[in-house]
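Here the complex is missing one protein chain, while the rest keep their positions.
The chains carry the letters A and B, assigned in the order they are written, with residues numbered from 1 in each.
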Amino acid sequence: MLYAQILNAVMLGCTYSLVAIGFSLFFGVLDTVVFCAGDVAIFSSFSVVFLVQLIGFYNIFFGLFNPVAALLLTVIVAAIFTAILMVLLYQLVIKPFENKSSLMPLLSTIAAGIALRELIGIFFPEGRNPRSFPELLSNERILQELPGISWRNAIIIVATILIVAILYWFINKTKIGLSIQAVSQNREAATMVGINRNLVIYVTFIVGGLILGFGGFLIGSYYAVIRFDLGAGFGLKGFSAAVVGGLGNVYGAIVGSMLIAFAEVFVTAYIPGGTAYASIAAFVLVLAFILFKPEGVLGNKSVEKV
Amino acid sequence: MTENKIYTHKIEKLLPSLGVVVFFAALAVAITGSLWSTLIILIGMTGLLIYGEKHGQVDRAYIRVEERRSSTLTVLIICIVLLPFILKGNSYFLHIAVMAGIYAIVALGLNFQIGSMGQVNFAPAAMFGVGAYTSAMVTVRLGASPWIGLIAAMIVTAGMGIVFGFPALKTRGFYFSLVTIALQTIFILLVVNTEWLGGPNGIPGIPAFSLFGQSLKKSGMLLGTPIPYQMNYIYLTFTLLLLLIVISKRLYSSRIGLAWNAIEEDEIVASTQGINLTKVKLLSFSIGSVFAGIAGSLYAHYTSFIGVEDFDFNKSLIFICMVLLGGMDNPIGVTIGAIMLTVIDEKLRIFADYRMLMYSIILIVVLVVRSQGLLPKRNRKYPLGEEN
Partner (left out) sequence: MDTLLHTKNLTIHFGGLIAVDSVSCSMGNEVLGLIGPNGSGKTTFLNLVSGIYSSTGGKIEFQGQDITRLKTHEIRSAGIARTFQTNRLCEKLTVLDNMLLGLYSKQNTSWWKVILSQKTHYRELKENISTCLEVLGYFNKNLIDRKYELIDTIPLIDRRRIEIARALVSNPSLLLLDEPTAGLNQEETANIVDDLKRVREKTHTSIIFIEHDMGVISTIADRVIVLNAGKIIAEGSFEEISKSEEVRTAYLGS
């Protein structure tokens, strides 16, 4: 029982964490919350559905390559779609508000999220109905002795870890990654030492878009059924996780996701009638953090200078 | 002064009243006309406001109205009295007007936070819901009069306003917005999961207001023609709306409104001017919430049925749209914004699937093109201490 719950929570935490990382990355470079990240992830899920079902992309490549290569190709193309969307969104609803009140991009990205979700609902064939997500990852157990660990679950966990590891390498070991860090920490100083802030922003949005793209695929695989308006919930949970972990801190985003996922899973499991209150528990956790520890688990506290 | 000048002077003096009449005529056409005429009217109104703003006409209009306050107000009241007749006594058209009034009240309350204090509160719909549910529970479960329900709604929302405003004391910006989103979501989840509050089924059978022993849900007869009961609610709603606009304007031009603006710009400066941040911030939330509570109570006793979907996050976003489109921190602007959006929303009912898409696009366009709204905030001009 406990084992199963922990596994559940970890899985849920994985699906939140890639979205939360997206929030943190964008917040780092822009000091703005890009609220449509959840919807962008779900856009990616629908891209995968589109690629697999509508144009038989997967099947064509299934014939040409081995299944793993075809799967990877599908996911990568969906992630590229998502990255392109993210850059477009930056141009349309974030860039116009540079140097303006930070509430404007907050509102505009919320609106963009709704627009995205509604566009999926309207233009995707039967977009407003729940969609089954193609079973690209097998749901069979890896070992009979180990319940709950299916290929799918294992791949989701491993993929999440892998993406975070690649991100770690990218941020800490490449020149552009270090520039992203520099801009996150001190924008003025970074521009003074000659870092091209615009380039950094675009790269961050591309990287963030790719991560959200993979995240969408993992979310779809885990839930097996997706809906056009799932993004609202994921956006909210992802943002909450990022705040709990420390907004702007990529590793904090993972910690926050796990905390929220554990809170939800354990409330559902151990409180009678808890299913209804799982989300409430998550939000109460967020409220507590914002009010009493706004810097989050991993963020550092700063005194406002006068 | 030559005769000619006196003549133009007289016409100028009539302009504010004329403006009110034209506005109501346009509104009537927008409500009763076809979708196309509505769109043309609304686009025309938008264009006129933007043009007038650019060329200082709007400023002049403000001065004129200030000069001829009582006559303008009289014309305004006459127009409201005549509104049901202008709307041809059609119950659906009257319904649109009632909803516009109710939403305008919520938007006015929200304006105290977004417009005056720059804190984007994403939970106005929840507060609207708190008012509606309180009023409904008090009347349906306890059997009290709807007027008691209204008062209960005001008291409860005043308290809840303080609860919702408490986070604003500790955070602001995104964090505060996230808190209000969380509160909005928690509100919906709590209602859906509480049997006693009707859960997902809502609360049916909410009694109507009654006045002098007469239920407002009774259709009237006037000059031999039946007038649908919505007329009564138009009068009730618009009376309250007018009152609340006056209160909003008074607060705006008082030191409280000034303090809210100062807090928006710089909290530290505000506090060094002697402004008690805690008190003034909570006041903004509390008063704003009471507005929403009044609107909620009106709504509950008007529609006689309420359900959670009337108070969800999307509704909150629509209220924010109204404030932003109309003009932040300008009660008249906010009211116009609310009325415009309600009318267009009802007119686009056949395209229900596109509704939220429309709102989101309006929001983005307003933010990008005209973030100050159609009728922006006015600089305070005091009609006193002037030599001329």
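Note that in this section a contact is a pair of C-beta atoms (placed from the backbone, for glycine too) under 8 Å apart; a residue touches a chain by one contact, two chains touch by 3 or more.
This structure is a prediction, so every number in the text was calculated from the model and none was measured.
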Which residue of B:Val29, B:Ile77 or B:Ile247 touches the chain not shown here: B:Ile247
Of B:Leu18, B:Val269 or B:Val365, the residue in touch with the unshown chain: B:Val269
Hidden partner chain, touching residue among B:Ser17, B:Asn261, B:Ser316 or B:Thr342: B:Asn261
Where the unshown chain meets subunit B, residue by residue: 247, 250-251, 254-256, 258-259, 261-262, 264-266, 268-277, 283, 287, 379-382, 384-385
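What we mean here is this: only the chains that are shown with their structure count from here on.
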In the complex, subunit A residues that touch subunit B: 33, 92-93, 96-97, 100-104, 106-108, 110-115, 118-119, 121-122, 128, 232, 236, 239-240, 243, 247, 276-277, 279-280, 283-284, 286-287, 290-291, 294, 306
Subunit B residues touching subunit A - in the complex, by the definition given at the top: 118, 120, 167, 170-171, 173-175, 177-179, 181-183, 185-186, 189-190, 192-193, 268, 313-314, 317, 320, 324, 353-354, 356-357, 359-361, 363-364, 367-368, 371
